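With one protein chain withheld, the remaining protein chains of the complex are depicted in position.
When the chains are written out, they are named A and B in that same order, and each has its own residue count from 1.
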Amino acid sequence: MKDFLLKYVKKNKSFWKVEPEIIHGPEFQDCLILKFGKPRTAIYAHMDSIGFTVRYQDQLVPIGGPKAETGYKLVGEDALGPIECELVENDGDLHYKFARGIQRGTELVFKCDFRESEEYVQSCYLDNRLGVFNALKVAETLEDGLIIFSCWEEHGGGSVSYLARHMVEKWGVTQALISDITWITEGVEHGQGVAISMRDRSIPRRSFVNRIIELAEESGIPYQLEVEGAGGSDGKELQASPYPIDWCFVGAPEDNVHSPDELVHKSDIVSMIQLYSTLMKRL
Amino acid sequence: MKDFLLKYVKKNKSFWKVEPEIIHGPEFQDCLILKFGKPRTAIYAHMDSIGFTVRYQDQLVPIGGPKAETGYKLVGEDALGPIECELVENDGDLHYKFARGIQRGTELVFKCDFRESEEYVQSCYLDNRLGVFNALKVAETLEDGLIIFSCWEEHGGGSVSYLARHMVEKWGVTQALISDITWITEGVEHGQGVAISMRDRSIPRRSFVNRIIELAEESGIPYQLEVEGAGGSDGKELQASPYPIDWCFVGAPEDNVHSPDELVHKSDIVSMIQLYSTLMKRL
Partner (left out) sequence: MKDFLLKYVKKNKSFWKVEPEIIHGPEFQDCLILKFGKPRTAIYAHMDSIGFTVRYQDQLVPIGGPKAETGYKLVGEDALGPIECELVENDGDLHYKFARGIQRGTELVFKCDFRESEEYVQSCYLDNRLGVFNALKVAETLEDGLIIFSCWEEHGGGSVSYLARHMVEKWGVTQALISDITWITEGVEHGQGVAISMRDRSIPRRSFVNRIIELAEESGIPYQLEVEGAGGSDGKELQASPYPIDWCFVGAPEDNVHSPDELVHKSDIVSMIQLYSTLMKRL
C-alpha cells in the first residue's frame, strides 16, 4: 500500500495546488506522511486490509474483525505460489478449503469484486480505501495540512501513537480528522451526506466536534450526525496518546461492514471530499 | 467544571498557606494544574460526570458506567432549551421520556438531589466531586505539590497521559495520589476511615503502597485497606504511561456507586483530607 501511494503521489503531485513534502523511512515503519505548507490539522487515513492468518492445518485466525461466511473467496500467496481458496465458517471456527495446504502464517484477504452503479460503489475494503481516496482527492487542492497514512487501525493500533508524537513534537499540530468509513444504522443513511461522528466507544472533546459541526453547517455540504456507543478508529489511539490532541471521525457510511460487499453511496463520498476540503481550510 | 474551579481558586488562593501557580490553556485541553512550591507528589482528581448521550430517536448511550434505572431524572440542554426528562431502561436498552425530541448528541446527566444528614452526604457525582473537594481542602495548607484536575477518567481516559508527560518532563514528579471515591464492600465500610487501595484491576508498585500505609499508620488517622480485582482510576493511565510513575488510590468509600444516590460518610471525607495533607508533606 505504501509503495502504491508513493508512486501515485510522485506521479500526481506536480498537478496539485501545493507540492507536499513526502516523509517516510524506517522511523515510520510502513507509514507515510504528506506535509503541505504550514499544517494546522492532520488527516489520518489507515491503509489496513482485514483478513485472516493461516494457523495450523486448515485453520484461520482473523486479522481485525472480518465478517466470515462460508463461501467467501480469499486470496494470497505463499512460497508455493498464488492462492485462491474458500472460507469455511463452522460454529465460529474458521477454516480454508483449498487443493493444497497453505504455509503457516500466510495472510489471506477477501478477493476483490468491484461493482459500480450510477449511485453506489461496492467492494471489499471500501473501509478504508475510500478514506485513502478521500485524502488523495483533498490533496489536490490542499494548501496547509498533513495527510498521514497509518497502519494497524483494524488490529489494535501501533502506528498512530508514534505518528502523533512526531506530528505534535515536530510540527505542533494537535488537530486531527479521521478519514475512515462508518456504519449505516437507523440514524445514518445512504445518500444523506458524510457522517460527522459525535462519539463512538471513545468520546472526542465536545468543543472540537461542535466547531466541526458549525463549519459543516455553514458550508451547506450535506452531512449527518452519528452517535454510537461502540466502534473505534485511529481516534482511539490519538485519545490515548501522551499528547493533547483534538480529533473527530468524519466519513461516509457503508453497509455490509467488513465483508466483501461493502456498499457506499457515491454522493456521500462527494460530500466527504467537499467537507474535508472545507475543514482543512477553516480549522 | 474547569471554569468553576478557576473562579474558586482565584477567589480563595490568597487565603491559602502558599499561592499556587495556575496552569491551563490549549495544551491542557479542559484540564487544570495547580503548582505549589517545589512539588514532589501530585494529586489527581478527575472532573468527569457520567451520564448519557442522546443517540437516534429516543435512544441513549452511556457516558462512562452510570447505573440506569427507569425513573431516574436526567437534565441537559439542547438548541431548543433546557431539558428535564426521565430515563427508561428496557432489557438493557436505554431511552428517554420527554415531551419533545432531544437533539442528537445532547449530553444528559443525573438531576442533582443533594441530601445531607449529621453523618452522611448523598448525591449524584460524589464520585468525583468529593475527590475534587478533597484536593481543594488540601490546597489550603499545601506547601509543595501538584493538584491536577483531569478529564475522561470515567470513559477510557485521554488526559492523564499528557498530564503525566508534562508532570515528569517539566517538574520531575513521579509520585501520584489518586483523589477519587471507591466502593463500600464487605471489607470497606462507612465511617471506618479513608480507603488506601492496595490494588484494583491494576496493581501499583508495592513499595510505594507500603510507604503510604506506613505513613498512615504513623499518623493515627483512621484508614482502611482495600484489595480489589476489578475497577480502575486515573492510576491505570499513569501505569500505562511511558514514564516510571508510582501511584496509589486513596479515597473515601461510597455506596450506590454511579447512581443519583451515592452515599458517603462525612468522617471518611475528614480522614481523606487529613491523610492527604500528611502524605503530601511526608512523601
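In this text, contacts are C-beta pairs under 8 Å (C-beta built on N, C-alpha and C of every residue); 3 or more make two chains touch, one makes a residue touch a chain.
Predicted, not measured: the structure shown is a model, and the values here were computed from it.
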Residue of A:Val61, A:Leu80 or A:Cys112 in touch with the missing chain, whole complex considered: A:Val61
Selected from A:Lys38, A:Arg104 or A:Lys170 as touching the chain missing from the view: A:Arg104
Touch criterion as defined above, residue of A:Ile83, A:Leu108, A:Ala164 or A:Val227 at the omitted chain: A:Ala164
Touch with the omitted chain, as defined above, among A:Phe28, A:Tyr44 or A:Tyr96: A:Phe28
Footprint left on chain A by the chain that the document does not show: 26-30, 53-57, 61-63, 104-105, 107, 152, 155-159, 161-162, 164-165, 241-242
Interface with the unshown chain - residue positions in chain B: 174, 185-187, 198-199, 201-203, 205-207, 209, 225, 227-229, 236, 239-244, 246
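The definition used in the following text is that only the chains that are shown with their structure count from here on.
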Angular offset of chain A relative to chain B [C-alpha, multiple of 5 degrees]: 120
Rounded Å distance, chain A centre to chain B centre (Cα mean): 35
